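Only a single protein chain was left out; the remaining protein chains are all shown in position.
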Amino acid sequence: MVYENYTTFYASQNQAVLTVTFDFGPVNIQGISMLDDLNRLSETLEDDRSVKVVVFQSAHPEIFVAHADTNFLKDISTQAIPREEIELLYLQKVLQRVSALPQATIAKVEGFARGGGHEFMLACDMRFAARGRAKFMQMEAGMGILPCGGGASRMARQVGLGRALEIILSARDFDADQAQAYGTINQALDADKIGPYVDELANRIGQFPAESIEACKRAVYASIDLPIEAALKEEAYWLYQSMSKTPAQQRFQYADDNGAQNDMDNQRNWDQLVMGIQEVK
Amino acid sequence: MVYENYTTFYASQNQAVLTVTFDFGPVNIQGISMLDDLNRLSETLEDDRSVKVVVFQSAHPEIFVAHADTNFLKDISTQAIPREEIELLYLQKVLQRVSALPQATIAKVEGFARGGGHEFMLACDMRFAARGRAKFMQMEAGMGILPCGGGASRMARQVGLGRALEIILSARDFDADQAQAYGTINQALDADKIGPYVDELANRIGQFPAESIEACKRAVYASIDLPIEAALKEEAYWLYQSMSKTPAQQRFQYADDNGAQNDMDNQRNWDQLVMGIQEVK
Partner (left out) sequence: MVYENYTTFYASQNQAVLTVTFDFGPVNIQGISMLDDLNRLSETLEDDRSVKVVVFQSAHPEIFVAHADTNFLKDISTQAIPREEIELLYLQKVLQRVSALPQATIAKVEGFARGGGHEFMLACDMRFAARGRAKFMQMEAGMGILPCGGGASRMARQVGLGRALEIILSARDFDADQAQAYGTINQALDADKIGPYVDELANRIGQFPAESIEACKRAVYASIDLPIEAALKEEAYWLYQSMSKTPAQQRFQYADDNGAQNDMDNQRNWDQLVMGIQEVK
């Protein structure tokens, strides 16, 4: 596939990892142009099994992704709407589409991520932030609305109710270490460590089968929307989906033929084994 | 509105912040008097848009709120009841009413909060506790019951299953730092820092529109009870609700007219900007 001609970012593929770099001066504003770009990017990724991991980063020295552009926010209707007539906002739809990509998605946050920029980050599967550079905020409560790019819906799925409410109601800045402590990000990393960390993680996942990556994502996201018995059924569903498309059976057979599972050295060495087994196809 | 004539606490309003101080010797027992007071307080708050934040604290030197009074617990039926005939306990109803207030609620815990006192704290939106003074416990498993003031229902919504089960099954004391590590509270703070911290937080939120505070709360609480697609619809519903009642559109228009969103200085200065924008009404 070709990942070109975007207005607000550029993308480059290295093996199975696509790196998307936001670069939309002056502030990486999250306007219609960026949403259109993300929508088109998602459409392409949905059909591309050669990309297995997407890393989002920014070329801007201070900003990851800024908040939603007031240029479209000002046109939101001021009419209250009955629940049965509600349709999702374009912003919600695009970020939900990003969240539902079959690829593993990683936000590498080395600057400000506030408002819609923070909600974009929450729509990614994993988030890492650079100490001394990342700064977070949901300012919507202070503007007179609520985070409406999925932020109000996704925050408590990451951090529990109490901390989600504090972040959203306080509408104030917090940094990478606070984000790690509260759980909005996976980890805070020193500014010179975040690049190598994310590279290694992305390259590792990029060597796994595309279909097992998708199966893992589908089952985990489904798990928190379903009671446990239904979640387990969904898990089994994705097991057969992945078994039907990946070399899993050959790998189990290979291990079993060699008695690999009962070898104590193997048990000590799983971190490498799981990479070596990629050669069995 | 008038917040007077309570038996178990007193209340004083300063601008948009109502401070409720438990003061019911000898131990701030959570009896029918306290539940009646909380019920009446909630009824008044539900209709009062001048109060936007409620801070709960205690005048007792050692106790925030004690457990439910054995004086009413001893009268709970010992007859097992079929699921279809179950009605909520008065204790559950009152604490759920507190949880569903349109205001932001903050528990400032500077003493013991065990049993029903701990469950009351969990029914608040946010919780902060003083090191060296706060002590927590759910003792119900040891008494022969379960936490039945919403504690069994709300604990895992804050801290995940494993830690919720340990807290509830072990029925033992834990302190502010352990509570922070497990996530039952937002943060543990030094005893001389908790007052200023909560004041600043309450005063900040108190300057935001009442309707955006409510919208944020409704959407966040709904988000964990709904699958993601339905949660996003609820989020959109509350967006239009808040747009219809707050000056949000004027603020977006104001920012857009000034190109404020694309100004790099503004992006560096959001923590103050969000307060300054309150003047646009």
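By letter and in written order, the chains are A and B; residue numbering begins at 1 in each of them.
Following the convention adopted for this analysis, contacts are C-beta pairs under 8 Å (C-beta built on N, C-alpha and C of every residue); 3 or more make two chains touch, one makes a residue touch a chain.
Bear in mind that the values here come from a model prediction, so they are computed numbers and not experimental data.
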{"item": "Per the touch definition above, residue among B:Asp23, B:Asp36 or B:Glu166 touching the missing chain", "value": "B:Glu166"}
{"item": "Residues of chain B (touch criterion as defined above) contacting the omitted chain", "value": "26-27, 29, 62-63, 66-67, 69-71, 73-74, 76-81, 83, 86-89, 92, 96, 99, 112, 114, 137, 139-148, 150, 152-157, 160-166, 168-173, 221, 225-226"}
{"item": "Contact set of chain A toward the excluded chain (per top definition)", "value": "104, 125-127, 154, 157-160, 183, 185-186, 201, 204-205, 207-209, 211-213, 215-217, 219-221, 223-224, 227-229, 231-249, 251-253, 255-256, 260-264, 267-268, 270-271, 273-275, 277-278"}
